[in-house]
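Some chains omitted; the rest stay in position.
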Amino acid sequence: MSFDLVVKGGTCVTASEMFEADIGIKDGRIAALGEGLNGEDVIDARGNLVMPGGIEAHAHIAQNSATGGMTADDYTSGSISAAYGGNTCIIPFAAQHRGMGVTETLDLYDSRAQGASVLDYSYHLIVSDPTEKVLTQELPAAFKRGITSFKLFMTYDKMLVNDAQFLDVLSVAKEHGALTMVHAENAGMIKWMTDRLLARGLTAPKYHALSHPALAEEEAIHRAICMAKLVDAPLLIVHVSTPEGAALVQNARDAGAKIYGETCPQYLFLTHEDMDKPGMDGAAFMCSPPLRDKATQDVLWQHIQAGTFDVVSSDHSPYRMDETGKLANGPDAPFTVIANGMPGIGARLPLLFSEGVGKGRLTMPDFVALSSTNAARLYGLLPQKGTLAIGADADIAIWDPAAKGVISTNNQHDNAGYSPFEGWKVTGLPITTLSRGTRVVDRGQLYAKAGHGQFLPRAKFDATG
Amino acid sequence: MSFDLVVKGGTCVTASEMFEADIGIKDGRIAALGEGLNGEDVIDARGNLVMPGGIEAHAHIAQNSATGGMTADDYTSGSISAAYGGNTCIIPFAAQHRGMGVTETLDLYDSRAQGASVLDYSYHLIVSDPTEKVLTQELPAAFKRGITSFKLFMTYDKMLVNDAQFLDVLSVAKEHGALTMVHAENAGMIKWMTDRLLARGLTAPKYHALSHPALAEEEAIHRAICMAKLVDAPLLIVHVSTPEGAALVQNARDAGAKIYGETCPQYLFLTHEDMDKPGMDGAAFMCSPPLRDKATQDVLWQHIQAGTFDVVSSDHSPYRMDETGKLANGPDAPFTVIANGMPGIGARLPLLFSEGVGKGRLTMPDFVALSSTNAARLYGLLPQKGTLAIGADADIAIWDPAAKGVISTNNQHDNAGYSPFEGWKVTGLPITTLSRGTRVVDRGQLYAKAGHGQFLPRAKFDATG
């Protein structure tokens, strides 16, 4: 058999092992793994790692917030940055705001993504208004459309659902086989802390960290887990940032509950001290949950190693440090009206590889599992995405494990205008990214066009299979 | 490329996913995974599962005990039974008795295995006499020979090591990269309970269970873990049989220690009530640790699902119900002088598949991980064994997931003369077993000859790799 493209001589890495093999690609799919394969086109991968491309499962792209802001990245810039960072698939959010229908929401995001993305994509549906119609008609319709993960917020006045609504959504999700995701922070605690800080005139960006105490995360994660247990539905806690929160996920898992956890590079590499900068500079490091401390980083790494977290995502939330983003409310705005979030879709994998594999914390198969395979499994994409199996989409990232680089906004290819990881040195970088057998990025050059990426209807969540 | 053998059209299952593919085998190795492969010989696997063959990592074969008994199976019958049960590799024990050297021990077991096994094999080295010479010369020599796992006993007067000796062995193992395994039961508790039972004339087989209380296992596992932590060495607890013991393994793992656990089918499927039979009949169900209760089975299953156990092994210890085995000390012997153990090398995988995958407790990739891949990883055989990767030995088991059978000593092909699982109905059975591309068993027929199996030098233990 002759192949359209052969990736030759690389060291293949999957979530379970490493082996030398050529990969034969035909019609965009992996048609063969073997030795001595020939194809019309050949990529010489000798000395390099050949891995399933990363799946970025937590990113805010072309997303408008309830208060009117719009992320700095659209599907083109967002997916390009992802591709440069070794990803071949993205699952941003489609956010229902109150008063909007779910179908309307999905149509809107389809219009934003279609023809724009260079990578295949799906959305998690953010549900902020679970009306009767949403619960009984629109969520089932979304599910049929291949949207099989629903995200809820326990904080943010305009987004949060109350506990009974949370149970309603879990119940519908369970019935259809969708996975519920949750941003877990206690709204009341945040409000109470915020009120007291503002009352004392403590409005600088750094006070954002105090306004979102670790106990607010611990509380909300416990509550969310209790609700998932009541319904016996699976639940994924996004962006876990505290030792206490991680321990709750671990304990629930240990006890047999279908509770999953995600953490993010910012909680592994940055601390709240990064917010303690003059003027508004600290605002670049504002995100929710906020950055914690050094001791927390160590515990989170330990949880990654122990299997508490299935995914490490970027939570890419790009807002520029100007009036279109963080400074929309002026240069003296209190932390309460500064957009939360930071970019990172391009930096996630190089940081995780360099600090994880390079520092001996992770094996290479662990890296593949955390960056790609587990997300594919959780979000209904395996084995189409997330692995190097026969029949899978040829979504492949080729890495030079010895390449050295420095993270900088200049090499991130997004529109945020800054990187919170500016200056971090990394060893190991993606050099080629293939999407369905097509070069998206190769040795620094962008090849794929906006629109190459297609919408991915996803299968239902199936923890046992 | 043309292959020596192609397994066509099956559903391949690895530890991480399932996909349809042909497997092309050349020179005993997997040379290709793909579509439309051709070979001189073809096995039609349509409708069947194609999995890495099982690795039986806990079996007592051709092993003489410290008190003089010999197991009923030698490397020929033991490996044949394993092959019928879907295994392609076995790692029994080479037991050093006090006064024996390690090299002498390994030479002895080489002589017993060579030319006898139908499957590739290695041994775990049982160390009962860690003299200075053993520690400084013979264990390193064994390691160089490819014996990279050492097993210790915390009970049995003639086999046990004391705590300082345990630390000595852990220390040598750590230095070389060997994995230490331990039979963890508290010798003093067992002796104390036994003395009291005998003093009251309670000698029937069923009292064996009382003489090995759950607390004896809990205690010894905790102690073993403390010792592993002191040395910072990896440790695998074999045949965990109690909720308390499993929880200790889980907690240690959760906290980042390199502690691994194994359980066995008998603890999942049988209970101590099976020992409560007239005369010596209960002796067939005597093993150490002893069978526990129904509630324990549920907890052990939960731990399998939660990832506490990396391996489920048979602890195949075949003794016939006659004067060569269980009845060596006569028909009225007290439980203290009856050989411990039960056969199960052939039944392990059908039971695990049927009760695990068939009952919805495990996914198929979970089954592969538990039966093969994890053992290969822990014992230094991955990716040569334990997976379907390019370059791996073509050690493959083809299963008919719908085949129905009944476990019976008649279909186990071992020499034990009975099966503790007699009468268990299973769905899903191995129909073909390939060792390095050669049919060992195919649709009930044995093809490979004694001596086909070769000794496998194993790589060092590497938790991070």
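Each chain gets a letter, A and B, in the order it is written, and its residues are counted from 1.
As a working rule, a residue touches a chain if its C-beta (ideal position, glycine included) is under 8 Å from a C-beta of that chain, and two chains touch if they have at least 3 such contacts.
Bear in mind that the values here come from a model prediction, so they are computed numbers and not experimental data.
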item: Number of copies constituting the complete assembly, 2 shown; value: 4
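We take it that only the chains that are shown with their structure count from here on.
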item: Inter-centroid spacing, chain B versus chain A (mean Cα positions, whole Å); value: 40
item: Partner chain B, residues of chain A touching it in the complex; value: 1, 12, 14-21, 24, 31-36, 250, 253-256, 302, 305-308, 360-364, 369, 373, 382-383, 387, 389-392, 464-465
